[in-house]
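All protein chains but one are shown in place.
The first chain written gets the first letter, and so on, giving A and B; residue counts start at 1 in each chain.
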Amino acid sequence: MLRCFVVSFLIVFFMTGGAVHSADADPASTPNGTFRPAEHAGGTLKLTAQSAPGSADPQVNYLAPMLQVEAVVYDGLMTFAKAPGPLRRHAVPDLADGQPEQLDDGRTWRFHLRKNIYFSTGKLLTTDDVVASMQRIFKVNSPTAGPYFSHIIGGSLCLHQPKRCTLDGGVVADKETGTIVFHLTHSDPEFPDRLAFGHAVILPENTSVNDTGNNAPPGTGPYRITSYNPNSEMRLERNTWFRQWDALAQPAGYPDHIIYRFGFEPESEVTAIENGQFDWMAENVPLDRLSELGQHFTSRVRLVDFLNLYYAALNVNTPPFDNLKARQAFNYAVSRRAMVIHNGGPAVAIPACQMIPQGAPGFEPACMWTKGASPSDPAPEWEKPDMEQARKLITESGTAGQKVIIVSPQTPGYLAMANELRSTLARLGYIASVRSMVQAVQFPYVQNSDNRVQVALTGWNADYPAASSYLETLLSCKTFHPHSDNSLNMSGYCDQGADLLMAQARAVAVKDQEAGDHLWAAADRELMAGAPTVPLAQVRWVTLLSSRVQGEVTAPIYQIIFSRFQLQ
Amino acid sequence: MISSSGQTTAGPWVQATRALISNRSAMSCLGVLLLVILLCVFAPFYAHHIARTDPFISNVAGTLTVNGQETDIMQPNDNPLHLGLSPIGPTWHPRSYLLGADSQGRDLASRLLYGGRNSLLISFSAALLCIIMASAVGISAGFSGGVIDIILSRLMDIMWAVPVYLFAISLSIVTITQGLHIGPITISSNSLLVPIFIIALVYVPYAARPIRGRVMTLRNAEFVLAARSLGVPEYRILLRDILPNILPSVIVLAPLLTALALLAESSLSFLSLGVQAPAASWGTIIQDGEGLIYTRPMVAIAPGLAIIITVMALNIFGDGLRDALDIRETSRRNG
Partner (left out) sequence: MLMSLGRRLGQTVFVLFGISVLIFAVFFATPGADPTSRIAGKNASPETMERVRHEYGFDRPLPMQYATMMKKLFITRDLASYTNRGQLVVPEIIQAAPITLSLVSGAALIWVAASVLTGTLAAGFRGTWLDRGLMMAGLLGISIPVFWLGQVANLITQARWHDTWMFSWVPGPGYIPFTESPSGWFRALIIPWMVLAVMFIGIYGRVLRSDLVAVSGEDFMRTARAKGLSPSRVMIRHGLRTSMITFVSLFGLDFAQLLGGGALLTEVVFGLQGVGRLTYQALSGLDLPLIMASVMYSAVFVVLANAVVDLVYVALDPRVRDGR
C-alpha cells in the first residue's frame, strides 16, 4: 500500500517538476516508477567546500554540509525523502518498514524494523542497535538530546546522567518480532520527523560513546566514509553491503566514489566548477556570479527552495526595543525590497514578513508590516514600507535619539543587510551603528542576555518541516535561557498567549494535522503582533553543477543528494 | 663646515632641507602626497556634488538619470533565469556615479574619497603613535642597558615573533568584540582608534630597534663619555646630547612607517579587522570589491591604485629624506 503511494507520488512529482526549477529537460529521470541506476552509474563525484564540515560523528554534528554527507551514509528509522518535492512533506519510513503506529494520542509510537539490512561492516541490523543509538544520543551529548528527545520516558534522567542512560520504559524493543515502541511523557505529533533528523541515525550498538571525531562509524546507506581529514579532503566509496530497499528513503548511489575537498574560496569554487574541476560546491554561489551563470550556464544552475529565514531579533528587555511601538515602527520602516536585492534579487529571494517561512506547514500569508496593513488587519503580502506610520509610532514611543547597535556576522551578505537596517534606524531618528564579528563568535554572543545586544542579525534553517522549528525554538518562553550562550530566543521574548496556542497546536495536530497547522498560523500572528523580530527575507539556494552531471539531485531538507549525481 | 662660496656655516638641518628641495623626484612625490591628502581631507565639502547620494547609506532600491534616461542603480540582468543584479558600472560622468556603484548601490568615487580620509588618518596617526612608543622603548632600552634592556628587548622579540598579521588579527578580534579598555579610557569597537592602536603597536619593535641601536652607539660616543666624566647629570645628557642626535633616525622612519601603516591598514580592513562598516577605508572598499570582481572589477581596482600611488609617493619621499639626512638604508621587514 505504502509502496504504491511512493510510486505514484514519484510519478506525480516528476510530471510537475517539483519545486526545482531547471531549464534543461533531464533524460535520465523519465518516469517509470523506479530509479534505474543503470546507464550513468560509476565515476568519481568531486565536491568542494570552503571549510571542513566538522566532526564525522553523525549524532553530534549539526552543520548542514555534514548532514548532507551523512544522508547517503546513515539511515534512521525515518528519513526525509531524497527526491525533489514540496517543502512541507513530512518524514518517510527508512529503516522502519512502514509509517509508525500512533497510540495513546501521540504518546506512544510503534515502529517495525526492516529485515535483512546490513551495516557496512557486514553486521546485521537489529533492534539492539536502535536502542543503543537512542541511548547514545544522550551519552555523546548530542545537541538535540535535550530539545528533541528528552521527552522519551527516562530521557530527562539520561540528560542529567548520560553515562547511566538506559531509557528504560522509554524505548522498548522486541528483538524477535523487530518492533520498537517509544513511550513519551507527552504527546508529540512531530516525533517521526525528529527521528528522521540526522542525530537519530542508527549506528552499530558497539559504537564508542565519545565523539568519534574524524572516524565515521559504520552506517547502512549506499556509501561509507573511508577517510576524513578536515584540512584536506573526505573520501567515500560504495558500501558493498547496501541493497536498495526504498528508492525514496535511501536510493542506490550512482557514482562509485565521492571525493570532497576543503579549503577553497567560493569565487574560486565557481570557476573550478565552470571549468570542470569540481562537480558541485557546498556554498551558495556568490551574488556577483549570478548573472554570469544565468547567461552562460543556464542549464547547469539549480534553484532550490528550502525552509529558511533571515531576521533581526530585537531585544525586548533592553531599550529602545523594550517598547512595543518602537519594535512595530522598525518593522513598518524596513524596506524588504532592499533586503531582496541584497540577497540577489527577486529570482532568488522573497520578502519575509512573518516568522514561519513560505512553504512550511502552518504558513498562512499575513503581513502586518506593509503599507496599509496593521496587526489586526494583515495584508496577504509585503508591498512597501510605511514610513509615516513608523515615524508616528516612534514619536509615540519617545525613543528617538537613542543609540542602537546592530550586531551582525562578518560575512558580506549579512553586512549589507546590517547596513541597510542601520540606514533604516537612522531614518527613524536613532543613532545607529553596526558591529560585526566572525560568525563563530557572533552567534553565541548575541544569544547571551549578559551582552545586552539590542539588534541581532541572524538566519535560521529548519531541521525538519514544522512551524515549531521557528516559533517554538526561536520565540517561546522556554527557549530563553538568561546568561547562557545557548539561548535561541535571542529577543528574550515571552508571550504566554502564544505559548498556549503552540501547546494547543501540538495537541490538536496529533489527530488533525490541518487544524494543528491553523493553530500554528494563529500563534505566528500572535507572536508577530508583538514584533519581537523583524523578518527580512527568505532565499532560494543557487547551486551550480558541472557539465557532466545529470539527474534530479535536489531535495527539500537536504538540498542536495550526492547519491543522485549521474556522471557522464 | 664652510661652504665653498665662503658664506657663513649652514647647520646640518638647513643643509638637509636644501638637499631635499633640490631632489626633484622627492619633491614631486611630496606634491602628489599633498594632493591626495587635500582631495581626501576636504571630501565633505564637495563629495556630495560628485555623488549626490549619501556614500554611507545603502541605495540599492534607488534610480539615477544618465543621459536623460532613468536607470536602476542595481540593474537586473536579462538572462533566461533573471538571476542576479549588478550595480551600475562607471558612467564616467563626473556628477553621478563617476566610477559606478558598489554592491550596496553607493557611489564608488565618493566612497574612495571618504575612505581615503580614514586610511590616511589611520596611517599617519598610527605612524606618529608608533614613533612615540618606539622612541620611549628604544631610548629606555638603549640608554639604561642592563636588565631593563634585556626585558624590553625580549618583549619586543615576543611581539616580533608573532607574524604581524597574526598579532593584529588576534588583537582585532578582541577589540572588535568588546572595544578596548585602557584604565579608565574605553575605546568603542567601531572607533578608528582601534586600528590605529593595533598598527602602531605592531610596528613598535620594527621602529624601536634602530632607535635603540643608535642610542647605544651614542651612549658610548666620546662626547657623551666626556660629559659624563664632567659630572653632567644623566637627564641632561639624555636631553642635550642623545635626543637631538637620534632625531634624524626618527624623521627618516616617519614616511616609511606611514607607508607600512597604510599597507597594514588595507590588509587588516581586507580581512574585516580594521575599519568597521559603514565607515570606509581603501582596504574595506577592496574587500567590498572582492565580491564584485567578476562583474565590476573597478570597485576593487580603484582603491588598490589609490593605495599604490600613495604608498609609492611616501616611499620615494622617504628615500629623498634619507639621502638628505645622509642615513644608510635600514633593512625593513614585511608582514
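Everything that follows uses one rule, which is that contacts are C-beta pairs under 8 Å (C-beta built on N, C-alpha and C of every residue); 3 or more make two chains touch, one makes a residue touch a chain.
Worth saying up front: this structure is predicted, and the values here are computed from it rather than measured.
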Request  = Return the single residue from A:T44, A:T121, A:T177 or A:N215 that touches the missing chain.
outcome  = A:N215
Note = From A:S51, A:T185 or A:S547, the answer for touching the chain not displayed is A:S51
Query = Which is it among A:G43, A:P86, A:P143 or A:P375 that touches the chain not included here?
reply = A:P143
Note = By the document's definition of touch, the residue of A:L488, A:V508 or A:M528 touching the omitted chain is A:L488
Remark   = Logged for chain A, residues touching the omitted partner chain are 51-52, 54-57, 60, 62, 141-147, 150, 159-160, 162, 211-215, 228-232, 261-265, 267-268, 271-272, 275, 277-278, 437-438, 440-445, 447-448, 451, 473, 479, 481, 484-486, 488
Note = Where chain B meets the chain that is not shown, the residues are 150, 154-155, 157-158, 160-166, 169-171, 173-174, 177-178, 216, 259, 263, 266-267, 270-271, 286, 290, 293-294, 297, 300-301, 304, 307-308, 311-312, 315-316, 319, 328-329, 331-335
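Going forward, only the chains that are shown with their structure count from here on.
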Inquiry  = On a C-alpha centroid basis, what's the spacing between chain A and chain B, in Å?
reply    = 45
Message = Considering only the defined contacts, which chain A positions touch chain B in the complex?
response = 21, 23, 267, 286-295, 298, 301, 303, 335, 337-338, 341-342, 344-348, 410, 412, 415-416, 418-420, 422-423, 426, 433-438, 441, 445, 542
Chain B residues touching chain A - in the complex, by the definition given at the top = 57-58, 60-61, 74, 76-77, 79-86, 103-104, 173, 176-177, 189-190, 272, 276-278, 287-288, 290-296
